[in-house]
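Structure first, commentary second.
Apart from one protein chain that is not included, each protein chain of the complex appears where it belongs.
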Amino acid sequence: MAAERTWTTIESGPPNAWDFLHPVCQKNYGKWKYHERPRPGVLKHVAESGDVLYTVRAGTERQDTATIIRRFCDLADKYADGFLRWTVRNNVEFMTPSWDNVEALIKDLNDLGHPVGGTGPSVSAIAHTQGWLHCDIPATDASGVAKSIMDIVYDEYIVEEMPNRVKLSTSCCEINCGGQADIAVIIQHTRPPRINHDILSGICEMPSTVARCPVAAIRPTTVNGKPSLMVVEEKCICCGACFGACPAMEINHPDYSKLAIWVGGKNSNARTAPANMKLVCHGIPQEPPRWPAVGTLVKRILDAYKDGARDWERMGEWIDRIGWKRFFETTGLKFDTYMIDTYRHARTSFNTSTHVRF
Amino acid sequence: MAAERTWTTIESGPPNAWDFLHPVCQKNYGKWKYHERPRPGVLKHVAESGDVLYTVRAGTERQDTATIIRRFCDLADKYADGFLRWTVRNNVEFMTPSWDNVEALIKDLNDLGHPVGGTGPSVSAIAHTQGWLHCDIPATDASGVAKSIMDIVYDEYIVEEMPNRVKLSTSCCEINCGGQADIAVIIQHTRPPRINHDILSGICEMPSTVARCPVAAIRPTTVNGKPSLMVVEEKCICCGACFGACPAMEINHPDYSKLAIWVGGKNSNARTAPANMKLVCHGIPQEPPRWPAVGTLVKRILDAYKDGARDWERMGEWIDRIGWKRFFETTGLKFDTYMIDTYRHARTSFNTSTHVRF
Amino acid sequence: MADGNEFQLNPTPLLDDLESGPWPSFIKGFKEQFKKTGNTMIRGALDQLNYSYQTKMGYWKGGVVGVHGYGAGIISRYSMVSDLFPEAKEFHTVRIQPAPGLHYSSKSLREICDIWEKYGSGLINCHGQSGNLQLIGIEADKVQAAFDEFNQKGWDLGGAGACVRTAASCVGPARCEMSCYDTLNVHHKMLTYFTDLVHRPALPYKAKFKFSGCPNDCTNAIQRADYAVIGTWKGDIQVDEAEVKAFIDSKGMDYVVNNVVTRCPTNAITMESGSIKINNDDCVRCMHCINVMTKALSPGKERGVSLLCGGKGILKVGNMLGAMMIPFIKVDTEEEQEAFVELIEQILDFWADNALDHERLGEFIERIGMHAFLEGAELDTSIDMVTHPRDNPYFKAGYDHDPLKEISL
Partner (left out) sequence: MADGNEFQLNPTPLLDDLESGPWPSFIKGFKEQFKKTGNTMIRGALDQLNYSYQTKMGYWKGGVVGVHGYGAGIISRYSMVSDLFPEAKEFHTVRIQPAPGLHYSSKSLREICDIWEKYGSGLINCHGQSGNLQLIGIEADKVQAAFDEFNQKGWDLGGAGACVRTAASCVGPARCEMSCYDTLNVHHKMLTYFTDLVHRPALPYKAKFKFSGCPNDCTNAIQRADYAVIGTWKGDIQVDEAEVKAFIDSKGMDYVVNNVVTRCPTNAITMESGSIKINNDDCVRCMHCINVMTKALSPGKERGVSLLCGGKGILKVGNMLGAMMIPFIKVDTEEEQEAFVELIEQILDFWADNALDHERLGEFIERIGMHAFLEGAELDTSIDMVTHPRDNPYFKAGYDHDPLKEISL
């Protein structure tokens, strides 16, 4: 029994950001003029007032700890007037009007093992998900995959030598909490769920589970006299949606839950409209703790992009120009028939033109 | 009773084209080098051999007669060594190596009432369909609509003053035998079919008719004790597909079968991939014999295109550049909610970007 | 109604309106034809058409009319108002297959006109888009005799109904410098091979072929044909440097940037020190730069065709454009052409054996999925078939398929 509560909840919602802003941000709020990047990992914003503000960006563990965060707080106090922020890619940022602070801060960050970079045309930190550390449906450990990939692409985080920004993500099930990215690594199940009939009737909201299946492959049945569910194997597309609804629909498998690589996702509206990423490699086996095949392939794709793309071309735009055929050629990946869409709007991905490259 | 047959059919298929080719075409077959357009309606093809061949193109009635065709034959004999051809847009073409023949031929054609033109960036002849003259399911007379439109755009056929080629079509039911075009005029039914129960059971292959409906709106029923069909009005999208399967599904209506205008269809692969045309005006009433509203609107669209497009931009490409909003503004047409797709792949037409014009 | 005078038309006030205006008038033509021949079927048709203009409704209904041994080629039309207009009680159409490219000699056309005036109305559609010479207006009992006479002169019927249809091809090598293969010849080969299927409706539904010599696609093949055969090339665009220079000099660099460089769909053309450079690897053979600079540029030397499958009209699914099925195949020699015809037959047979009634090739592919289609038609998978690989993870690969097998790690 918990002790008597003495506090009455205040449903305060999100705190207001104002008090957490660096004073130079407050002063020039909404009055910025342009920015430059004096070196990788550092932004220089110039305000209409003439004020200059440097931002230093550094890579983090993402799965952080109080100890790590307190260290960042120390740096913020020392160099950034007590303020810091996280970016949408889990990088930490410190701001200061002083170039001297910038240099000292970079040194401290590096000494603590935090790379400074991720700005401009670099490979920024990977957006990843919970994995075996916390989620209830993961088929891999996104954090481990992410760490392994970042170790490999580290050199591209600390320089700005890519044609344009490169955004990576990894996700630990097909749901893809990690989101669309220039290159993404995601679980791809290859077999229908095995149904755990022993527990199903006890824990399953069967109608919801049936409704969750996008291809109507789940049907009610009776097993050992108890109501249960069955899967029509020919129909099932191994998406795992049912597993989220009911833990008895055991989709995860150490061998049959594989990894797949997707490329060309794009969220910004710069030049081309936002685009979903596309499947370019599947059937990659689970190889903890380092997932070497994934790392090799991601690196290979990055190298090909770096080598072949023009300035400002994002991954997908580069491929649009050179064509998917050349993409597969230069990366050594292999296009196969399963990569042709067969889902609801498949027809809209058919090449209904003679536009073709040889 | 037909007389005894004396002839045994030879299933010859299409005749071979070779014997019907102009001698200069035969000589330089596959060895052409480039072409120019010395004046509207005339092409000059130059062969690797140095040979020159002029082509004179003229507009026809499309619904021709033996008398008209014999007249063309006379001209072919006189100026084109006895050869002539039809283009995919029902224009007639005569070829000759002699410029003198070109000039004389043009004069003769004009005297006979045949405009010379349709080449290069002009408005070529309309592709149209059978209409009330011959088809069994038409809701308008495509030939009449076509003639009315061509009278209005005549001046643009005989010059080359458009930004790029303009292809028109008209069709007399939603099936659209006339095909995709820069501007198309097509029947748009606005009410579900009325079912002629008196004749239905006698003539209808009911299962096929039920299967023909794209939205499963047709159901078997019994009327006056006889098996018949019914239409679920809320579901029906007035497509008329059932009428093609069964004449008792009376979709045609003098008032409720309206005309609609579509723009931006493109078949060539030049620059952009081929594209389906889009609905820009519907609910235009039937007004034989001249369909004045249609003519006015088609002309207005053409004028706006002529005025606003850059060289080489086809209708759809022009609109892609200026945006649909501006298209509706400059043509005075009105975008309405029904023009937003609600059919199978509707989602793929949503604007999933911030790309927008004000 | 006829007023006794054979060569006198009835009043058709609404149609008469269509005699005016600068564009050639089909009503004028019909009247002229009637006045010349006195064929009352024309008068009947005009009367009924005028009635349609009054009531805004059509009055033809179909039936079954054919020629001996064939199941298709005649479109039958019976008037639903023959009590009002008995002269056009029957008004069937004979579809005659013309030569590829719609080339004619005046001699052959005169033959057609003569026979047609003898048995039919004398009214003729010279149809460009879909190919047939449509001879409209004949009575059922004259059809066989008319056909026999056409057939003796070397003409055959075209398609109608659930069969292979009359094809269309562009003028091609006969007169066009863009032409990447012999459209006329391949058209002829293909349709001759499938002649049996043109005449006998033994298919789930219609099957159309169109042949365009290059991606300009002057026959609208992608949109209007189940089988679109379109010329293309491998290798670099041929460049005449002197003509490039002449073009830039005469038009100016602004024009070249704004009309050529910026219009290339894949940015394959870049501006380099005041001239242009084509990066052929990126070129998708759209034809645009060649169209604009016709003297300076031309298609590459290694030529063949692309086959796109499944184009069709709006019915049931919305307009479908053909999808790339065979990106490149050579069709120059007899052997190559035969191999190509066989490939097509493979596709056609798989469709014919498995499609639903009234299901066009495009609908069939969409329903069963491209993967099953390629497997069934025994076609090789190619990345060119799609604009991009799938963007959803919703598939189950074959259990014996190991995607990593062919990738070196």
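The first chain written gets the first letter, and so on, giving A, B and C; residue counts start at 1 in each chain.
Operating definition for what follows: a residue touches a chain if its C-beta (ideal position, glycine included) is under 8 Å from a C-beta of that chain, and two chains touch if they have at least 3 such contacts.
Because the structure is a prediction, the values reported are computed rather than measured.
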(request) Considering the entire complex, write down the shown chains that touch the omitted one. (result) A, B, C
(request) Using the touch definition up top, pick the residue from B:126, B:158, B:172 or B:186 that touches the left-out chain. (result) B:186
(request) Extract the touching residues of subunit C with respect to the undisplayed chain. (result) 253-254, 257-258, 261-263, 267, 270-273, 314, 318-319, 391-394
(request) Could I get the residues of subunit A that touch the absent chain, sorted low to high? (result) 2-3, 5-7, 9-21, 25, 29-30, 32-35, 45, 53, 55, 59-70, 72-74, 76-77, 82-92, 95, 113-115, 127, 131-141, 143-144, 147-148, 150-151, 154, 157, 172, 174-180, 208, 211-212, 214, 239, 241, 244-245, 247, 252, 254-255, 257, 265, 267-274, 276, 286, 288-290, 310-312, 343-345
(message) Under the stated touch rule, tell me which residues of subunit B contact the chain that is not displayed.
(response) 174, 186, 188, 190-192, 214-215, 236-239, 260, 264, 276-285, 292-293, 296-297, 310, 320-326, 328, 332-343, 346-347, 349-358
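Following the convention adopted for this analysis, only the chains that are shown with their structure count from here on.
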(request) Could you tell me which chain lies farthest from subunit B when each chain's centre is the average position of its Cα atoms? (result) A
(request) Can you check how far apart subunit A and subunit C are, centre to centre, with Cα atoms defining each centre and the answer in Å? (result) 48
(request) Quick one: report the Å distance separating subunit B from subunit C, using the average Cα coordinate of each chain. (result) 12
(request) Could you list which residues of subunit B touch at least two other chains? (result) 269, 273-274, 345
(message) Among all residues of subunit C, which ones touch two or more of the remaining chains?
(response) 215, 217, 222, 265, 285-286, 321
